[in-house]
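One protein chain omitted, others in place.
Read from first to last, the chains carry the letters A, B and C; within each, the first residue is number 1.
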Amino acid sequence: MKNILEYVGIEPDRLHFSWISSAEAEKFQKTATQVCEAVRALGPAQHMIKDIRKVA
Amino acid sequence: MADKILAKDKLAEFIAALQKDKDVFAPKLDNDRLVWAPLEKADDIVWEFSNTEMSPKDFFFPQTECMMHFKNDPKAEDGMIMQAEPELAKERALLNIRPCDAKAFGVLDMIFCQDEMTNDVYWRDKREKTLLIGLACNDPCPTCFCTTVGCGPHNEAGLDVLLVDLGDKLLARPISDKGAKALSALPEAAADDAAKAAELKKAAEDSITQGVGTDKISGAEVLDLFNLPMWDRVHESCLNCGTCTFCCPTCHCFDIQDEVQGEAGRRVRNWDYCMSWLFTVHGTGHNPRHGKKERVRQRFMHKFKYIPLKRGGEIGCVGCGRCVQLCPVNIDVREVVNSMNA
Amino acid sequence: MSDTSNFQPRIAAFLCNWCSYGAADLAGVSRLQYPPLVQTIRIPCTGRMSPKFILQAFRKGVDGVWVSG
Partner (left out) sequence: MENQEVAQKIQEVAKKLLSEGKVSCVIGFEKGTVPMRERPFFAYTPEEAERLTWTSFCCNNLANFLVRRDLGEAGKVAVVAQGCVSRNIVGLIKENQISREQVFVIGVPSPGMLDRRKVQAEVGAEKVITEVSEDGEDLIVKGKGFEERVPRKKVMRDNCYTCVQRNPVIVDELIGAETEPTHGGNIDKVSAPWEKLQADDRWAEFAENYQTCIRCYACRDACPLCYCHVCFVDEAQPQWCGKTQDESDVLTYHVLRAFHCAGRCTDCGACESACPMGIKVRRLTSKIEKDIREMYGYQAGMDLESKPPMSVYRPDDPQEFIK
C-alpha cells in the first residue's frame, strides 16, 4: 500500500507502520513523536482529500 | 422560414456575434479523441468528423450535478434547510452538434419535462439557455442507423439551426424562432443551394445500409417480447459495465446522494446505469433484476418498447452507433433489436 | 511546502487492541508525554486493518496515517 501511494504521489512519510508490544510504552511515545514530526515536516496533505466545499 | 447562406469566410463574424452574449462550444480533436470544448475562434472548427466520442448530453445533464446544498447542523437556525443552486449564468451555443444528438435531447425533454409535476428544473434551465446549431451529416459511419429509428443525417428535430456543408459555404436553415434570430443578419439562399442540400441529404440517407426493424416490436405485447428466448443468449458476453449507457445520448438514469463534510452538506445526482447490480438492489438485499439477463433485457426493452409505449411511439434510441463502437464485447444494438423484431 | 513550524498535523493512528493500544494506555498511566496530534482508532487486531481504512482517512483530510500492531 505504501508503495502504491508513493507511486501516485502521496509522500511516503505520511504513512507509517510499526510494531509495539503492550509493554513498550516508551517505544510508543518515541514512535508517536517521530510520526508527528515526520508528518509535520511535510506540511498539510494536498491530495486525495474530498472537499465538497471546494467543488460545491 | 427561408434558408440562409453562411459563407465559410464569414464565419469569424458569425461566431463573434454569437460570443457577444454566449459561451460557444464545438467538437475538437484532443489526442485523437473528438471531444466537446469551448470554441475560441472560427479557424478552430473541425468540419470533417463523424461524431464526438461521448454524447453532449452532459451539457444539460452533467455526470455529477449538485442539486442543492445545506448546513449540516440540526440546531442552527438555517441548519438542514435546502438552498437552491444558482442557475446557469450565461447562455450557451453548441455549434456543429449532430442531428442525432439533438434529436436525443427532444426525447429527453419528453422525459425530464412531462408536466407540472415532472419538470426537471436543472435540465430545463440549461436547455432553455442553449442554442443548438446542428451540422448535417454528409458522410455517416458504418455504425450509424439513424434513418431506421425515426431520425436521419439531416434530421431537424430538436435543433434551432441546421447547417449543411456545401464546401466553401454553409446552407443555414432556421428551425426555431431562436435560430431564426441568430441567422437574421445572413443573406437568403439561392434555390440551387437548397437543391444541393437536398441532394446531399438523399445521398447521406442512402449511404446508411444497415439498420434496425421496429415494426413488429411496436405491435407486440410487452410480455411476449419480455419472454423471448433470445434474451437467454444476448446477455452471455455482457460485462455489465456502464459503457453503453454513459456514451448513450438518450440514457438518463441517475442516483441521488447526500454528502456531508463537517458543517457543509450537499445533494448531488450522478449518472447511474441499469447494467449495474447496485441499480436495483433493495435495502432488504433482494434484487428484482438479479442477473445479467434481466439487466441487459431492461436496457433494450426500455429504449425500444417502454419509451415508445409511453411517449407516443417515439423510440428511445437515435441511432448514433456509439454503443456499437464502444461496447467492450461488441454487443451490437442493431442485432439485438432485429432479433427482438423477428 | 508552506510554513511548517506552526503546522499542527492531524494523524489517524490505527492501533491494535492487544499491542499498541495497550502500549498507549501504559504510556498514559506512566505519564509519558507524546504529541496530542495523534487521534487513536482502536482496532480489534492489526489483521482487521484494510487498505480501505488508509484511503478513507486520507480522503477525510488527515495529514498522516500510522498503523501499529
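Heads up, the rule we're going with is that contacts are C-beta pairs under 8 Å (C-beta built on N, C-alpha and C of every residue); 3 or more make two chains touch, one makes a residue touch a chain.
Model, not experiment: these values are computed from the prediction.
A.B. asks: Please provide the labels of all shown chains that the missing chain touches.
C.D. replies: When the full complex is considered, the omitted chain touches A, B, C.
A.B. asks: Name every residue on chain A in touch with the hidden partner chain.
C.D. replies: Residue positions of chain A that touch the missing chain: 1-11, 16-19, 31, 34, 46-50, 52, 55.
A.B. asks: Please identify, in ascending order, the residues of chain B that touch the omitted chain?
C.D. replies: Missing-chain contacts on chain B: residues 29, 32-34, 48-50, 53-54, 63-64, 139, 141-143, 233, 236-237, 239-243, 245-247, 255, 257, 259, 268, 270, 273, 276-278, 292, 324-326, 328-332, 334-335.
A.B. asks: In terms of residues, what is the contact footprint of the unshown chain on chain C?
C.D. replies: Touch with the absent chain occurs at residues 51-52, 55-56, 59.
The criterion applied here is as follows: only the chains that are shown with their structure count from here on.
A.B. asks: Measure off the straight-line distance from the CA centroid of chain A to the CA centroid of chain C, and report it in whole Å.
C.D. replies: It comes to 8 Å between the two C-alpha centres.
A.B. asks: Per the centroid of Cα atoms for each chain, what is the distance between chain B and chain C, given in Å?
C.D. replies: That gives a centre separation of 49 Å.
A.B. asks: Note the residues in chain C that touch 2 or more other chains, in rising order.
C.D. replies: none
A.B. asks: Among the residues of chain A, pick out those that touch two or more other chains and give their numbers.
C.D. replies: Residue numbers touching two or more other chains: 50-51.
A.B. asks: Touching chain A in the complex: which residues of chain C?
C.D. replies: 1-2, 4, 7-9, 11, 13, 18-27, 29-30, 32-35, 37-38, 51, 54-55, 58-69
A.B. asks: State the interface residues of chain A toward chain C in the complex, per the touch definition above.
C.D. replies: 1, 5, 10, 13-29, 31-33, 35-36, 38-45, 47-51
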